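Selected chains only, in their assembly positions.
Letters are used for the chains, namely A and B, taken in the order the chains are written, and counting of residues starts over at 1 for each.
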Amino acid sequence: MRKTRPLPGSLIQRYHGWKATTFAENAAWYRRLGTEGQRPRVMVISCCDSRVHVTSIFGAEQGEFFIHRNIANLVPPYEPDGLRHGTSAAIEYAVTSLKVAQIIILGHSQCGGVQGCEAMCSGHAPELEDPASFVGRWMDLLRPGWEEVRGIADERERLEALEKRAVLTSIDNLMTFPFVAAAVDRGDLALHGLWNDIVEGTLEYYDAATDRFISI
Amino acid sequence: MRKTRPLPGSLIQRYHGWKATTFAENAAWYRRLGTEGQRPRVMVISCCDSRVHVTSIFGAEQGEFFIHRNIANLVPPYEPDGLRHGTSAAIEYAVTSLKVAQIIILGHSQCGGVQGCEAMCSGHAPELEDPASFVGRWMDLLRPGWEEVRGIADERERLEALEKRAVLTSIDNLMTFPFVAAAVDRGDLALHGLWNDIVEGTLEYYDAATDRFISI
């Protein structure tokens, strides 16, 4: 027998609250989304962090955003090696099947995954170097980024720079996917890099012309 | 120069709306979450599908749910092979660092990933058999599940059964992670399997005693 448990009563009560309000108010639209299929305009790749406001920050309606969330909003490079790549599968589905018009990489401040990367690369977290550490192996994606920011003396500034490196690493790796690069070149797909300060609520976007993040 | 684009004005306008309302109303709490760190009670693993209501369906506040979203809410088995496993990294971080008390696998109806799996396994989508198909290789996780439901004649029933198999596959694979199994056995972690009908707004939970999904 599987060791699952019943859902706590508080979540059941809250679900019924949603059913009676938000769902009831939108039932016709949700039914259409369900029967006609989704047609999201945007794919968002963000962190799993519970403090990241993926839909709320853009007032997104159901059906608007196709959302992949992983540790530190990282995209790996294109590796068609016949192995499992969950993030790449989400990107492939979004671009080739759903044909989204935009992909937003949404990074954020106080990112625990990025802090783990910093600790690992600077030799303060040997447990993350263990081949069996899933977090460590995932954060290997950001090692080249760490090399670029390691010289920043102030820890807070260094971590923020590394969080922004994570966004740019994902942008760069996205362009290694042939179907992404082709859609971008055709003008069918726009890529956006964002960084959200979760304490101040500010949002910065990556400006390619100046190679900087700029406040919105 | 990177081929990113400025964020469309409509999203910028919506961000400012969030900043002036939801963020302003919650600024003190968000600041505390940011400076003291997150302490989410629950990890939710759901699909990327834009029609899935992860936070709204439970009226979740920021800070409550640590959310991983991938195609078809699938968890792979434990494979500490030194390679990248994004989903496993998210689970490792949630269970060993954040020590969440619950993991909810939230499946849903009309799942495109599950439909792709059905098409691939029944021979109607040879392109997904291509080793270079990320979606195909990801959905391989559900092949054993498909074997169990392939005999169901009605297509709609078969797909719903397969969507629920995806939830149970994830539950079963979760238990192959030693740190998950240990936390479940200690009573520190509860696993929940849910399936949401996005058209009707109904929610079913997996009941281990009867091995069935039951309406809430």
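Convention: contacts are C-beta pairs under 8 Å (C-beta built on N, C-alpha and C of every residue); 3 or more make two chains touch, one makes a residue touch a chain.
Worth saying up front: this structure is predicted, and the values here are computed from it rather than measured.
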{"item": "Given 2 placed chains, full-complex copy number", "value": "4"}
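Assume only the chains that are shown with their structure count from here on.
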{"item": "Chain A-chain B separation of Cα centroids, rounded to whole Å", "value": "14"}
{"item": "Chain B-touching residues of chain A, taken from the complex the two chains share", "value": "1-8, 11-12, 14-19, 22-23, 27, 30-31, 33-35, 37-38, 40, 43, 48-51, 53, 55-60, 62-71, 74, 76, 80-94, 97, 102, 104, 109-110, 112-113, 131-135, 137-141, 168, 171-172, 175, 184, 190-194, 198-199, 201, 203, 205-209, 211, 216"}
